[in-house]
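For this view, one protein chain was removed and the others were kept in their places.
Just so it is clear, A, B and C label the chains in written order, and each chain counts residues from 1 on its own.
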């Protein structure tokens, strides 16, 4: 196997640390440039204690040309404002492909982008060319892209849950998504609400009536046919911060007059995801088998999905659970990179989750 | 003030321990009979370590006549099966009023009751006579009742959130409730899913497509006019077990074509709950004020409620947060008892929550 | 009862919030001046959501004269650097007594003070006059003091555990203290190690070979005769940050050649603390009664203590558990203030802990 060198830009953050973790056991990809901004020069293990004796040395200073010289691919795990300009710089310098874990290049609609990410002044042509990096929906486009805009963690979970709708012939009325998110999703930013003393023991409404991942979900629903084209579907999401470090659970409630049976939902999920190595469909509710809980996927690229029907409530209920820094972030970017490289998507990603 | 003696039947459980806690500082009510079943004879503090030096002695054996002789009122915190027969026995023995914290006498519809609580063989006449114990909805009936069926914790939160609808003139399309619940809600029963090792670090779907509190919520919506009488409203609830000991958060999503503005929702909440001492309405979202988080009500009888409108999603979002063993259980029962006694509902209940 | 007005300086911090909570139900003390520095002008409930509908208004700007005019007593809950100058300013302005929750005036030895708190430039005369605010050890002096230096949370627990030694006639060899601390102890300061994502799920050595509360413990051991005067006792403490918001547990290991029996330790604890309303001595180990766990004292001024002897290990083991922001901070300051006022120390402090 020929090794492929990768640059990790924004390596001192939590997604950066997870990229370094998964690449440390990847048989093809190699962390060649490990780049941090303000923390350049600091010891890697001082920031990422899990990497002691796994990686050595210090974070490099950012230098797009140096990265392009030494790396074919780059992963960008920066805030949207910084990613907006770093991504084109890397491509201009000659990096073959960039996997952008920030939201800088996710939204096609410029107005929506500016509304949600006003500080991310991005390259409009690049925004038009970027492909959405959810492999289960878009692997062909990913394989030929120069810029892959990786999905947000709650968008990944919600879209994979909504995938069942392509296998159910039901009229859509409205979609309500309720996501419960772990604290690692907000990275290492110092905010009062991120303090252990203030978050521990709570269930904090983080985004009640809107969330920046909603336009991304709507856009992907349209692009990938998750609901009838042209339909006016009401879709909203609320996100809660729970006392959890890793993990995200998204409950997708589909209001529908033509509610199918629970069995149809499960069969639809099986048909939709039969061939997907990272989607684990849960069996029937009511057995001793636990339904999707992010606890069962921690440290892995799996997304567990289960669903059923609440006939009295007129709802289809689908729950998707994933590890927000893994399938919801870093390992999914490696999955997309595997697709781009033309190697098996599972390469380097088949670790078994931690339990309990 | 004339003291009123109370019997606590089922005092060795978690709701029982909370009743003993709140009665230990109540100026009128006094724990006179502290009764446990299997643990009769055991030291109270061996089961409830928080009560050391507060209460002494051992749990008494259950004896309806002895309770009736010594107590005017009784709180029953037993499983539904046991409450079903214990409640009438206490009333027959001469207890003036029973506050039943179990679901045994909540549902009026016999068929629904039998479907959800098949082991709770209750007295049909008593079921017809029981009044629903949510003081904010039903205090007049409580004041004259012999049997008060206290609401479930998620029903309390959901119904108080739904209360805003009485002040909003909007067509109702569907209601989806997503509740996140702490582990104290399931009491001290030994179940594998209740183990710390299996629940910690997870977000477990506990009841995805149905929950036994749903018929109770529907019944109360009809009885108390929370939605237009006779309307066919789709209403469903999913409950998740989060890594939290005390606390419950219920997100109520109301799908409505005639969505009002966020300001209307907040004004509606204020109008509805202005005079309620235990309902704290949250101000506008987007300020530095945290939205309703059960963390801010722990140990108290408060229910914090806030809401707004997601215009794009066609949703009214109302979140209610409470302490599941307090306002969702024991302190609400004391509030109802205060109402029955004709003393201020706040008597003995004005402790300030713990934070952080 | 004549009301006593109190100033709370540093009211926007966690200890400040707890002072406001406990004073909100105190029958004698009244929060008259609620003062914050940088957050002056901000709404109190925006910072302390538990106080909604309990307190209204905004934090005042600090003004020693205004406080002295309106308040007889002041509680100072500031960082040591600020307390060092704020305390004398309040006394000079005419406040009758100050309860300083910071470490600014705890250590008598100037050299030790300067080594551990180099930024706290305090008034030397005041340092000499300050009395140590642990009521169980020093209530007479507190009653006549102008400045009461309240103990640190781990010092409170360690000293109360060490109290048993006054009732045991054993040669002391060495003392090792291992404390496990909740995150509320470090207040709301924004530090990376205080993030939920980094602290959750860990057991972080916070202070392995030394801790700033050690000189305070040694000083108090000498002053209050907890070990033979003049003896050279080796005493060290290590503190661990556990995944806990409220609570502190201190294990005190006393190495002694003349190890007594477990029964002697328990009897010694009982003799020592029989008359103390806030010290709850645990019964014999090996019963179903849980040993001291901070979980059983949350929200209260109790300190639970239990102990025994490990004959094989040559150790006396005493464990003290308390709520670090209550008995380890704010409620203990109110207890000291009660002592100063000459009213029952339990006034306003007899709430029963939360459980579970």
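The criterion applied here is as follows: contacts are C-beta pairs under 8 Å (C-beta built on N, C-alpha and C of every residue); 3 or more make two chains touch, one makes a residue touch a chain.
Bear in mind the structure is a predicted one, so any value in this text is a computation, not a measurement.
S.K.: Considering the complete complex, which visible chains touch the unshown chain?
M.R.: Across all of the complex, the chain we cannot see touches A, B, C.
S.K.: Just to verify: which one of A:43, A:166 or A:219 makes contact with the chain not shown?
M.R.: Only one listed residue reaches the unshown chain, and that is A:43.
S.K.: Touching the left-out chain: which of C:91, C:165, C:194 or C:251?
M.R.: Only one listed residue reaches the unshown chain, and that is C:251.
S.K.: For a quick check of understanding: of B:43, B:86, B:154 or B:184, which residue touches the chain that isn't displayed?
M.R.: If we include the chain that is not displayed, B:184 is the one touching it.
S.K.: Would you write out the residues of chain A that touch the absent chain, in ascending order?
M.R.: Counting only chain A, the missing chain is touched by 14, 17-18, 21, 24-25, 42-43, 45-46, 48-54, 184, 201, 245-246, 277, 280, 282, 287-290, 293, 296-300, 302, 304, 350-356.
S.K.: So that we can see where the missing chain sits, which residues of chain B does it touch?
M.R.: On the chain B side, contact with the omitted chain comes from 14, 182-184, 186-188, 190-192, 194-201, 243-245.
S.K.: Which parts of chain C are in contact with the chain that was left out?
M.R.: Touching the chain left out of view, chain C contributes residues 173-174, 176, 178, 180, 193, 197-198, 200-205, 208-210, 214, 234-238, 240, 242-247, 249, 251, 253, 255, 262, 285, 290-296, 298, 306-310, 312-315, 317, 319, 321, 356.
Throughout what follows, only the chains that are shown with their structure count from here on.
S.K.: Any idea how many Å lie between the Cα centroids of chain A and chain C?
M.R.: 45
S.K.: Check each residue of chain B and list the ones that touch at least two other chains.
M.R.: Residue numbers touching two or more other chains: 201, 245-246, 290, 293, 296, 298, 356.
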